[in-house]
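Missing here is one protein chain; the remaining ones are kept as they sit in the complex.
Chain nomenclature is as follows: A, B and C, assigned in order of appearance, with residue numbering initiated at 1 for each chain independently.
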Amino acid sequence: MEFSSLAEFIAMGKHGFYVWLSYGLTAVIIAFVVMQPILHRRRLLKEQAQRLRREKRNAPSA
Amino acid sequence: MSLVRATVRRDLLLAARNPGEWANPLMFFLMVAALFPMAVDPNPEFLAKIAGGVIWVAALLATLLSLDSLYRADVEDGSLEQWLASGESLYAMSLGKALVHWCISGLPLTLMSPLLGVMLHLPEEAYFALFISLAVGTPVLSLLGAVGAALTASLRSGGLLLALLILPLYVPVLIFAASAVYHAGIGMAYNGQVAMLGAMLALALALTPFAAGAALKLNLSR
Amino acid sequence: MWQWLVRLYHRLGSPKWFYEMTERWIFWLALAAGGSAIVGLVLGLLYAPADYQQGDSFRIIYIHVPAALLAQSAYMMMAVAGAVYLIWRMKMAAWVAKVIAPVGAAFCLIALLTGAIWGKPTWGTWWVWDARLTSMLMLLFLYFGVMALQQAMESEEASYKAGAILALVGLVNIPIIKYSVEWWNTLHQPATLKLTEKPSMHPDMLWPLLIMIVSTYLFFALVVILRTRNEILWHERKRQWVRKILES
Partner (left out) sequence: MTPQQGAQQTLLSASDLYCERDDRVLFEGLALSITDGELIQLAGPNGAGKTTLLRLLAGLNRDFEGQLLWHDVPLMTVYPEYAGNRLYMGHLSAVKKSLTALENLRWLTAQDRPSEKQLWEALEHVALAGYEHTPCLQLSAGQQRRVALARLKISRAPLWILDEPFTALDKDGVSWLEGELQAHVSNGGAVIITSHHALEGIPGLRRLELGGVV
C-alpha cells in the first residue's frame, strides 16, 4: 500500500485535483457510453411492442 | 405570430433530431483553429498573440458554413410558401429564424470558445473579452448571414456564393471583436470595441430582418 | 480449421445467431470487464509506487494509455468491419462498424482529456501541441467525420458504404498523419518532456497498466455487443423471431 491514510490517498501528493478530475471525467464518459445502449434498448423494445399492438389492432379492419 | 412561434419551436426540434446541424459547425470550428498551430508555429508565446484572431476567424467561418442550410430546406419542402401564405410578418419570421440559427451555432461556439482558448494559450486576461465579444458578435453574424442565406436559398450552388456575399459584411465585426480580445490580452481597456459590437447588434436586429424578409420572397418559384 | 472459420463467419453474419449467442456473453463480459477494472484500479491507485519525477499524477496513466490504445485500435476495427461490409456485403459488419464509431470517439475523448489534465502538473499547461496529443486530436476529427457522414446520409445503405470508404481512407492516412505530425513537432520544439515514455517501468507500475488495458478492451467488446444488439433489434423488427421477443 502506497498511502497510509484516506486523506493522503485523496490528496495524491498534491496532484489530487488532476488525478481525480481525470478519473471523474472518464467515469462520466464511460457511464454515458454504457447507459446509452441500455436506454436505447429499452426505448426500442417499448416502441416496437407498441407498433406490434397497433398493427394487430388495425389488421382486422383493413 | 403563431406560425412564427411554431416555426421557432419546430426548428429547435429539428436541431435536436439532427445533431449534425449544430455539432458539425462546432467540429469545424475546432478543426480550423487546430490548423493554425500546425501551419504557423505551435510555440505558446506566439500562439498567445494570435489566439483571439484565430478563434474569431474560425467562429466566423463556422457560422458561414452553417448558414448555407438555413433556408434551403424550407424553400425545397414548401415551408416558405406556407409562411408567405400565412400572411404573417416576414420580418418576425426572419428574425425568428436568425435567432434560432444563433441558438444552434453562435451560442455553442461561444460556450466552446474557452476550450479553444486553452488549446491556443490565450492569455488569461483575455477570456472574458473573448466570451463577451462572441456573445455579442455572433448574433450579428447570424443576422447578417441570414440575409445572404435568404438571397441564395434557391440556388443550387449557393454555398460559395453566400461566402462571397457575406464575408465583406463580416469584416467590421471581425475587426472590432478581434481587437477587443487582443487588447484584453495585453491588459488594455476594450469596452469601446464591445460597445461598437453592441451597436452593430442593435442595428442588425432592427434592419436585417427586413432585408431577409424581402429576399425570401424572391425564392418563391413560379 | 478453414472450414471452421467459414462456418464461424456465416454464423456471425446471421443477426439472429449473434443476438442469441451474445445474450449469454453479456453477463460474463460485464463481470470480466468490471472485475479486471477493479483489480487494475486498486493496484494502480493504491499499490503502484509513485513516479520519481511526476509523483502521483502519473496514476492518470491507468486510464490515459488504455483509452489511447483502444481509440486507435477501435478505428482500425471500424475500418476492417467497413471493408468486410464493402467486400462481402455482410450487414452485420456494417452495423458493427456503425456502432464502433461513437464508442471509439468516446475513448479518444477520454485520452485527450486525461492527456490535457495530466499535462497541467507535468508541463505546467493544459495543452501543448505535442506530437501525440495532436495526432490523437486528428483521430478524434476522423471519428467525428465518419459519424457526421453516417448521420447525414438519408439512405441507410449509402451511409454504411460512405462511412466504410471514409474509414478506410482514414486508416491509410493515420500513419501518414502520425509521422507528419511528429516531423512537424520536432521541427518546432525538439525534445519535449514526454508524458509516458519510460525506458523500463517498474513491474508494480506495469502490471496494473496491462490489467487496465485488458479491462478496457473487454469493456469495449461489451459495449459494442450491446449496441450491435440494438441495431439487430431495429433492423430485424419485422422478422418473426424479433416479434416473439417483443411479445414476451
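For the reader, a short list of remarks on this structure follows.
One rule holds for everything that comes next: a contact is a pair of C-beta atoms (placed from the backbone, for glycine too) under 8 Å apart; a residue touches a chain by one contact, two chains touch by 3 or more.
In this text, all values refer to a predicted model and were calculated from it rather than measured experimentally.
Only one residue in the set B:Ala6, B:Val40 or B:Leu164 touches the chain that does not appear here, and it is B:Ala6. Counting over the whole complex, chain B has residues 2-3, 5-7, 9-10, 13-14, 17-18, 73, 76-79, 81-82, 84-88, 220, 222 touching the chain that is not drawn.
In the analysis below, only the chains that are shown with their structure count from here on.
Chain A has no residue in contact with two or more other chains. Chain C contributes residues 116, 125-129, 134, 137, 141, 144, 148, 151-152, 181, 184-185, 188-189 to its touches with chain B in the complex. Remark: chain B residues 18-20, 23-24, 27, 30-31, 34, 37-38, 41-44, 118-119, 121 touch chain C in the complex. Chain A contributes residues 1-3, 9, 12-16, 18-19, 21-23, 25-26, 29-30, 32-34, 37-38, 40-41, 44-45, 48-49, 51-52 to its touches with chain C in the complex.
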